[in-house]
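Just one protein chain is left out here, and the rest sit where they should.
In order of appearance the chains are A, B and C, and numbering begins at 1 in each one.
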Amino acid sequence: MSSDTTNNSIDAGQQALLDKVAPATLEEQVLVTNNRDFSWVTNKICRIVESNAPNWWWVCMSVALVTASFTLMGLIWLVSTGVGVWGLANPINWGWAIVNFVFWIGIGHAGTLISAILCLLKQGWRTSINRAAEAMTIFAVVCAGIFPLFHVGRVWFAWWLFPLPNANLIWPQFRSPLEWDVFAVSTYGTVSVLFWYMGMIPDLGVLRDRAVQRLSAGVYEETSKLRESMARYADVFRKYFYGILAMGWRNAGNHWRNYEMAYLLLAGLSTPLVLSVHTIVSFDFAVAVLPGWHTTIFPPYFVAGAIFSGFGMVLTLMLPLRALYGLHDLITQRHIDNMCKICLGTGSIVGYAYIMEFFIAWYGANPYESFAFINRAFGQYSWAYYIMFSCNVFTPQLFWFKAVRENASLVWIMSILINVGMWFERFVITVTSLANDFLPSSWGYYSPTIVDIFTFAGTFGLFSTLFLMFLRFLPLMPIGEIKFVMPQADPHGHSDDGKESQ
Amino acid sequence: MSEEIYGMVASFKDTPSLYHAAEKVRDAGFKYWDTYSSFPVHGMPEAQGQARSKVPIFTFIGGLTGLTLGTAMVWYMNAFDYPLIVGGYPFFSPVFPFPIMYELTILLAAFGTLGGMFIMNLLPQHYNSLFNCAKFLEVSDERLMIAIEAKDGQYNHEATKQFLESIGGFDIEEVKA
Amino acid sequence: MANIFPKWVNTVPIKVIVALLLIKTAIVLGITYYFSPQYTRVGYAPTQPVAFSHEFHAGTLEIDCRYCHTFVEQSGHSNVPGTNVCMSCHSMVLKDDARLATVRQSYDSGEPIPWVRVHKVPDYVYFNHAVHVNRGISCVECHGKVDEMEVVYHAKQLSMGFCLECHRNPEDYIRPVEEVYNLDWERPTDPGAVKEIEEFVHDWGVNPPQSCSGCHR
Partner (left out) sequence: MSDQDIKNINSTGFFALLIGLVALAFSIYGIFSGLDSEDPARGFLSWLIGLSFWLSIALGLLFITQIWYVFHARWPTIIRRQCEHFLSVFPWLFILFIPLFVIPQMIGEPGILWKWLDGSNLLPGGHGTVQEDPLYQWKSIYLNSNAFIIRAVIYFLVFFGLSYFLRKWSFDTDKTGDIQNTHKARRLSSVGLFLLATASTLAGIDWFKSLDYHWFSTMYGVWFFAASMRAALSVILIFCIVVSAKGYMKGTFKQAHRYDLGCMMLAFTIFWAYISFSQYFLIYNANIPEETYWYNIREHDGYGVKNTWWAISLLLIFAHFIIPFLLLLWYKTKVVVSRLVFVAIWILTFHLVDLYWNLIPGKVIDLTASHGYYIRQFSVEIFDIAAIVGVGGICIWSVCRSMLKAEPIPIKDPNILKSLNHSE
């Protein structure tokens, strides 16, 4: 334990004060309910991967694959015809493509955020949800990447964006926000994968060891010979698959020491990274001189919005999983409460930014700026503005009420509303400013084409496909970290707690 | 064929006893030994007498490399090799390429961290003698272990066994290399 | 034996890292070489429907470029001559030669000869021939020594880097206007003449754009 010089010199007066310490009791729900022991946690999480896929998984997977094919069709259509098949036309040259990009990137933020910021803030409740959220991040980045990639039109030249010596003998142009995006999003994707993978190493070791143990025990109680040998081959596959990925992890104290430090550092690196990525996405808009885009609060406002939508998505995914896999002891009401409260907080920050934008648009006394905001609220896209405002600012206000937070299905519906609202936020920002720019004669109205709709709808399928694959093959929760927050892991006291409940 | 010995493992019943046993092994002066648990134990590095992890050094080197690389890259590509007039910006300035420099700093620092973790842990090491021990695999579930390696100068079959027993170890067995 | 992997596996990771580094280097070098116009474009020499020899017409006979490519100094677009231009000589010269059968056929039917285009910038690039030739940029700078080509081939890269090289240092490429169609003109080496040429840049107000919108309009 940390040695402290001031500790050694407590005088009588201090001791008298310390003797008076009598904390009031505060009821707080534990992070793993029902006095579960280590074995239960290991089994609960590993069985998700090790048992046969439940029927609902196959159903969801089929639906997801069919939906994902929409994106494929949309993209084939686009590449074979040209980027004009999207509803992009003067003056709105950034339509759904950028809206969807920012939407998905925003969703992607909660993952690394839950892991990183909550890790730095020592929020123990992160453990049950961080793995799934990180996976969500990576898959959302994959979905997000599609849109700017294909928006460049000649997608086969997209590699010109990277600093490789290229066919035109010129280098990428670092003064362009698009180039910043390339670096930000690819760094974000890469670091998220590293973070995700590193967090998974100990759990992959667990899955590896369990497969080896089952193989050496050789007991497979299945209904038929065929099923038995299938189960055995699955374990052989697992042995090698997890064996390679676990990199020889041995759960040694020394391993954990370096691992924890590295994890903390990655969390420390990811936090400014999360901030920077959506900041840079906001620069895409804010460095322009277009009214409604050029406003200095964009960076923190986009970040808050991203976190908001990210948590919305985590709730959307975790609530059904909790019910389907019976994870109520691991994802407790306390977890849901906390996530609801973060939605409330970030939703309100977003509200603060909406109002601040309006106020400064007026205070700045720039007629174009004022018009842009009046136009948002009362112009041709006011319907989108109202959807955005009510979903993002008013919906989460319901989370003030405990009864709402405790009603899982209501929370789930609200989390979907949050996602809808955040999509509309990006729509409002992108489209309203462009549709009514400085030159009234060129004003227009944007509508997506069928290809836009296909491509966007399909990304939900792509996202679900990847997420379902994750559920199937990788540990859903960090086993080691969940054990770490359980009372049995405390090296001081609570001895035998774990064993008794067996 | 005389088989070589990797070391000796002993199990412990719960976290506090592992923790206190680790303190005793440390105080007994062993060098090549380690604790094994499927979760990090709070304060275990101190109990094992280990210093603060060196991973931050790798992170720092990675970050510094990234920053230098980012700056040099933007300068070389946009100001030296192919200057191009865009939007009235200067060819090089620390302002506009800041996102690039920043992202590369983070990227390489992250690689440095992960690499540092692997290097400091001497991983990947897909083969390890400890995996030969069937009980060792149960560490993944809830077994808690201490292993003392044979290459430690103080290692002695009988004495070490007695020592491990005396600090509360059970299921003691020798692991072959 | 609960170890999954044999002992030698422990040396694999370092080998994999080395191999990955080598592969990555190979890919970057490969792209640098094989994906550049130097590799993909230079030397492109399609077989034309008529075996027209620039070497003979422009070189030996010294026919001016503008005889066939009319309007190159007036229009942004340099034209490929119609069959009637060919026939203005070949209705007299070699009028029954077998090699000109396609030309005569085209002249009779009115269907143009399907020449294969050799030089082409992407459609997102705006290039104006007149502006260049009227300010002392010779045909040879982009098309090479066409008067020495039996079959016309792609001689220069015509990449963006190629364009910018000249836009940055026009004084190295500019020549007296009367020498633009003289493909054999050689840059003088004596300082006085060089200085005279360099002054064209100032005197003619040559200010080649280096901003994006100069060419990507």
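The definition used in the following text is that a contact is a pair of C-beta atoms (placed from the backbone, for glycine too) under 8 Å apart; a residue touches a chain by one contact, two chains touch by 3 or more.
Note that this is a predicted model, so its numbers are computed, not measured.
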item: Shown chains touched by the chain that is not drawn here; value: A, B
item: Contact with the hidden chain (one of A:N166, A:T295 or A:S415); value: A:T295
item: Touch list for chain B against the chain that is not drawn; value: 43, 52, 56, 60, 88, 95-96, 98
item: Contacts of chain A with the absent chain, listed as residue ranges; value: 1-4, 6-7, 9-11, 13-14, 17-18, 20-26, 28, 120-123, 272, 275, 279, 283, 286-289, 294-300, 341, 345, 348, 352-353, 356-357, 360, 363-366
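Definition applied: only the chains that are shown with their structure count from here on.
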item: CA centroid of chain A to CA centroid of chain B, Å; value: 27
item: Between chain C and chain B, distance of the C-alpha-averaged centres to the nearest whole Å; value: 58
item: Length of the line joining the C-alpha centres of chain A and chain C, rounded to whole Å; value: 50
item: Per-residue multi-chain contacts in chain A, two or more chains; value: 169-170, 212, 216, 243, 247-248
item: Per-residue overlap in chain C, given as positions that touch at least 2 other chains; value: 2, 4-5, 10, 13, 161, 164
item: Chain B residues within the chain A interface of the complex; value: 13-19, 22, 34-48, 50, 52-56, 59, 73-74, 77-78, 81-82, 84, 86-87, 89, 96-97, 99-100, 102-104, 106-107, 109-111, 113-114, 116-118, 120-121, 123-128, 130-131, 134, 137-142
item: Complex contacts: residues of chain C adjacent to chain B; value: 1-10, 12-13, 161, 164, 168, 210-212
item: Touching residues (chain side chain A, partner chain C) in the complex; value: 159, 164-170, 208, 212, 216, 239-240, 243, 247-248
